[in-house]
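Here the complex is missing one protein chain, while the rest keep their positions.
In this document, chain identifiers A and B correspond to the written order of the chains, with residue numbering beginning at 1 in each.
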Amino acid sequence: MSDNNSFSGMRLSEIAEHLGAKLMGDGDRHITGMATLKKADAQQLSFLANPKYARDMLTTQAGAVIVSEAMSVKCPVATLVLADPYWGYARASRLFDRNPVKTQTGVHPSARVSDLAVIHPSASVGANAVIESGVHIGLRSVIGAGCVVGDRVRIGNDCLLYPHVTLYHDVEIGDNVIIQSGAVIGSDGFGFAPYQSRWEKIAQLGSVRIGHRVEIGANTTIDRGALDDTVIGNDVIIDNLVQIAHNVVIGDGTAIAGTSAVAGSTIIGRYCIIAGGVGIAGHLEIADHVHIRGMSMVSKSLKQAGSYSSGTGGAVETSVWQKNAVNFRRLSQMQNRLSVLETVLKKNGQPKTDQVSALDD
Amino acid sequence: MSDNNSFSGMRLSEIAEHLGAKLMGDGDRHITGMATLKKADAQQLSFLANPKYARDMLTTQAGAVIVSEAMSVKCPVATLVLADPYWGYARASRLFDRNPVKTQTGVHPSARVSDLAVIHPSASVGANAVIESGVHIGLRSVIGAGCVVGDRVRIGNDCLLYPHVTLYHDVEIGDNVIIQSGAVIGSDGFGFAPYQSRWEKIAQLGSVRIGHRVEIGANTTIDRGALDDTVIGNDVIIDNLVQIAHNVVIGDGTAIAGTSAVAGSTIIGRYCIIAGGVGIAGHLEIADHVHIRGMSMVSKSLKQAGSYSSGTGGAVETSVWQKNAVNFRRLSQMQNRLSVLETVLKKNGQPKTDQVSALDD
Partner (left out) sequence: MSDNNSFSGMRLSEIAEHLGAKLMGDGDRHITGMATLKKADAQQLSFLANPKYARDMLTTQAGAVIVSEAMSVKCPVATLVLADPYWGYARASRLFDRNPVKTQTGVHPSARVSDLAVIHPSASVGANAVIESGVHIGLRSVIGAGCVVGDRVRIGNDCLLYPHVTLYHDVEIGDNVIIQSGAVIGSDGFGFAPYQSRWEKIAQLGSVRIGHRVEIGANTTIDRGALDDTVIGNDVIIDNLVQIAHNVVIGDGTAIAGTSAVAGSTIIGRYCIIAGGVGIAGHLEIADHVHIRGMSMVSKSLKQAGSYSSGTGGAVETSVWQKNAVNFRRLSQMQNRLSVLETVLKKNGQPKTDQVSALDD
């Protein structure tokens, strides 16, 4: 059971120290939560990171504001001055998290824990969770209610599995990993050999290895490898409803937004940003520092850092779109018509040579 | 345990009364279910809403047909006459629902219910469900087997959570809400501040508030807000595998079809129709009565009611498509070639002025 109602907040000076921020104002003020500049009251901390909201700061009633040195002079209330206020917001936010799952302790009597599982005394297991044989769970890790942790799974220290996470057998999870509810890690990769009008299933003998400081979103699926493992590097963050197929390798620091999918055996580099709804075909290589924009389809390896896109851009009125989409289907014909016109003009001495060369750009 | 085998049906006159329909035919006939015009037998009720199926009515063997006044004269069997037969079908269908979850009663002995949860005696909790501290569950609400309801969640009256729904702490649900299995409500929004090649997690301090008469599909995910709440209005219907990111606000009456995704902080108006596979970027505003067609990407705010689309339209033979798709990558070049041709013709006195102006349309 959580005990949030008794949370009396922190003194501003404590928060400043926690953030390593310069405090301008009354350090004894008690802060009990965070809110936007517009909504914060005198017991709440706010922040200014995006200049777009600078105007909101001028009239804020927050107890204090995390802000850069340059902007702090305009702030009518106490400030916590930091070079990177957005980072300050992130770090401060965790001080006010009322999340009760994190404070769960011990092994709930209704959890079904194998005698052959090794759970550190500082770890906890929620109600109705199932922990199979050979599992290792590290220091302070929290397994939420109803999770199923398969045979021989290894979970490091300070991990947090929200309720209803499923880990298949032999999955390995590093330290400080957060997995949201409904995520499935280690399910069979989609491997079949066609044979006489049927599909001969290929047993998926690999597993999934997940590094440190990884976050995996709700109802996301990560398949186990066919022979080798599927590998998620350190500091990778994956949003909800993402599909990671078997034998995919994702480099350190890469972020993947919701409903994206990566097909089998594709290797994604480090510090990539994959926006939402992206589809990446199988057996490709994506370089480090690649940014793939929303809903793009990637069908070839991307060997250079940079931003990539596909599609026709954002939605417009259907009546307008329809006229253009119809002509998409005439593009090859339009190309031919252009060529005919150019040929005709050339034959007739028009355009002149220097103009024709312009056509080749 | 359900008791469906004993369901002996309803008299046609009772159904007519329930629908407020005009009955033409024998009101004593017993009806035990519904079926299409083609398949219905003499104990089954059918309906005609789409004129496309009018021919099927002429030979139907249904016990009765819900139909409009105009079409009723051609019906060879008993009719229930209504101005809106499709609505009549919807309403009648619920009389024949054999869904046993709805008839679940009491708190199953295997459910783990906190002493500090308040569950109305008329509500029920299924096997192996987990109800945490501070939860309130209203009149006649049904919590399916294996659901996990986090601390301080409030669920209104007449709600139905199918098995394996996860509600994170502090989520608020109105009355008459249906949540299909595997849905996750209140998972952490995807909020991180980049910092020294790592991602500093932003605690998601807001929650999710869901209105009345909402339906949420299987394995759909709705993230909790970062500071403010994610808000789903009244009469919103959301299909399966939909992703709703943190701080999204969805207006009353809006419908979202399967596998669509709405990125963070986007505000969607009332009575919108979002078709399947749509992606809506973050921080946008979508007006009331906007219709977004299937698999469109929305990257700018849509400030006017109306229909919107993106993409190249429906799939065609790959060999044909390939020729056009290749030329999509030459569009900028084609545009230049067109301009050159126009310039050349202008210089040579062709086309005449009135024709050139036509080019500007």
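The rule is short, and it goes like this: a residue touches a chain if its C-beta (ideal position, glycine included) is under 8 Å from a C-beta of that chain, and two chains touch if they have at least 3 such contacts.
This is a predicted model, so every value here is computed, not measured.
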Pick from B:Gln204, B:Asn219 or B:Asn247: which residue touches the chain that isn't shown?
B:Asn219
Given the contact definition stated above, which residue among A:Lys22, A:Arg55, A:Lys74 or A:Lys201 touches the chain not shown here?
A:Lys201
Of the candidates B:Ala42, B:Val73 or B:Leu331, the residue in contact with the absent chain is B:Leu331
Touching the hidden chain, out of B:Ser72, B:Asn128 or B:Gln204, is B:Asn128
Out of B:Gly63, B:Gly146 or B:Gly174, only one touches the absent chain, namely B:Gly146
State which residues belonging to chain B touch the missing partner chain.
1-2, 33-36, 39, 84, 86-87, 89-91, 93-94, 96-101, 108, 110, 126-128, 144-146, 162-164, 178, 180-182, 213, 215, 217-219, 235, 237, 239-241, 252-253, 255, 257-259, 271, 276-277, 294-295, 311-319, 321-322, 325-326, 328-332, 334-335, 338, 341-342, 345, 350-351, 355, 358-359, 361
What residue numbers in chain A mark contact with the hidden partner chain?
112, 114, 116, 128, 130, 132-134, 146, 148, 150-151, 164, 166, 168-170, 182, 184, 187-188, 190-193, 195, 197-203, 205, 219, 221, 223, 226-228, 241, 243, 245, 259, 261, 263, 279, 281, 291-293, 296-300, 302, 306-313, 316, 320, 323-324, 326-328, 330-331, 333-334, 336-338, 340-341, 343-345, 348
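Keep this in mind: only the chains that are shown with their structure count from here on.
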Could you work out how far the Cα centre of chain A sits from that of chain B, in whole Å?
25
